[in-house]
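For reference, the structure is listed below as structure tokens.
For this view, one protein chain was removed and the others were kept in their places.
Our next item is chain A:
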Amino acid sequence: MSSTKRRDDRRAAWWFLLPVSAGFVIFYGYPAARGAWYSVTDYTMLNTPSFVGADNYAKLVQDDQFWHSLQVTAWYVILNIASQTLLALGIAALMHRLTGSVLLRATLLLPWLVPNVTVGLLWMWLLDTNLGFVNHLITSLGLAPVGFLTDATLAMPSVAAINTWAYTGYTALLLYAGMLQIPQHLYESAAIDGAGEWRMFQRITLPLLRPVLALVLVVSLIGSFQIFDTIAVTTQGDPASATRVIYLYIYEQAFKYFHLGYAAAAAVCLALILGVFTAIQMRLLRASRSDLA
């Protein structure tokens, strides 16, 4: 490589990186530092923030609402990830062995393409206690109508089911894409050996899919921890705080009560939790580098 090219490169790199660097500094780096600073102040958006040390964190630890929101979030994550991953794995396996037609794939992708706000509204209407179609089916069987989103024990499973509907197809397509990487001849020779579909799934599909499955699982997990839109539309944290997830809690502290310092401290806690999963995700991303390009 000539030295002219090297000098050209160096000068050009500066311009190539200018917009992204500006974006990083202004909207990621600087706000991250500012958020950390807010978390140790009494900022309310109206005052000049003054340092209060670890006060916000001390209050958080004793705040039942905060712990409750973490619990509720964990409950949602467990419900959503379990149903979504198992269903998606089943659908992907069906597509892999039966049909992967573009039409089916487009259909499965449809709920993912729709804004969560629309998804929330759609299901709020379908699950409405008096007029909803689902309750119409239930009452026509002679059963009492169910308050899916108004009953404190049912609200969270209902929200988890709504988001499972919205994201399972997308997750299934990611897993299906992973399955396509598995060499076909493995199935052919297994079939010659007389292996059934279930056995092939257990012995070939599942083990070879593991890296993709792990990545998809971690990415879904990170996404699930940050559920907000669907809940903001359907239940707004009710009934009886049964769906007041951590994201909604932080949002309310910041933009309803203007406890910005306090909200920032809660956001730091959430960031620490998510940081663990994100670190795993980045390792997995690096490991699957060859698949990505």
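Things to note:
The rule is simple: contacts are C-beta pairs under 8 Å (C-beta built on N, C-alpha and C of every residue); 3 or more make two chains touch, one makes a residue touch a chain; residues count from 1.
FYI, contacts and distances are computed from a predicted model.
Its UniProt record calls the unshown chain "Binding-protein-dependent transport system inner membrane protein", which is the correct pick from "CidA/LrgA family protein", "Branched-chain amino acid ABC transporter permease", "Binding-protein-dependent transport system inner membrane protein" or "Segregation and condensation protein A".
Across A:74, A:177 or A:190, the residue that sits in touch with the chain not pictured is A:177. Of the options A:35, A:157 or A:239, the residue whose C-beta touches the omitted chain is A:35.
Listed by residue number, the positions of chain A touching the unshown chain are 1, 5-6, 8-10, 12-14, 16-17, 19-24, 26-32, 34-35, 38, 45, 91, 94, 97-99, 102, 104-118, 121-126, 128, 131, 133, 136, 140, 165, 167, 169-170, 173-174, 177, 180, 197, 215-216, 219-220, 222-223, 226, 228-229, 232-233, 247, 250-251, 254-255, 260, 263-264, 267-268, 270-271, 274-275, 278-279, 281-282, 285, 288-289, 292-293.
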